[in-house]
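Can you read through this structure? Questions will come right after.
One chain of protein is taken out of this complex; the other chains stay put.
So, subunit A:
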Amino acid sequence: MYGALWRILPGPVWLRIILLLVLIVAAVYALFTWVFPWVDAQLNPINVTVEE
């Protein structure tokens, strides 16, 4: 899976590493901005109150 990704990336090793870092940053940004807030809304809320 990730081996295939590494082979698909063009260029020498240093360029592939840079491209990989860019991809990782983009993925984390998408997760933090859209995915995680959505997941958080689906999860059970964290209760902090006292109630019956």
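Keep in mind that, in the parts below, a contact is a pair of C-beta atoms (placed from the backbone, for glycine too) under 8 Å apart; a residue touches a chain by one contact, two chains touch by 3 or more; residues count from 1.
In this text, contacts and distances are computed from a predicted model.
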Chain not displayed: protein name in its UniProt record ("Class E sortase", "Ferrous iron transport protein A", "biotin carboxylase" or "Cytochrome c oxidase accessory protein CcoG"): "Class E sortase"
Touching residues (missing chain, whole complex) on subunit A: 1-4, 28, 31-32, 36-37, 39-40, 45-52
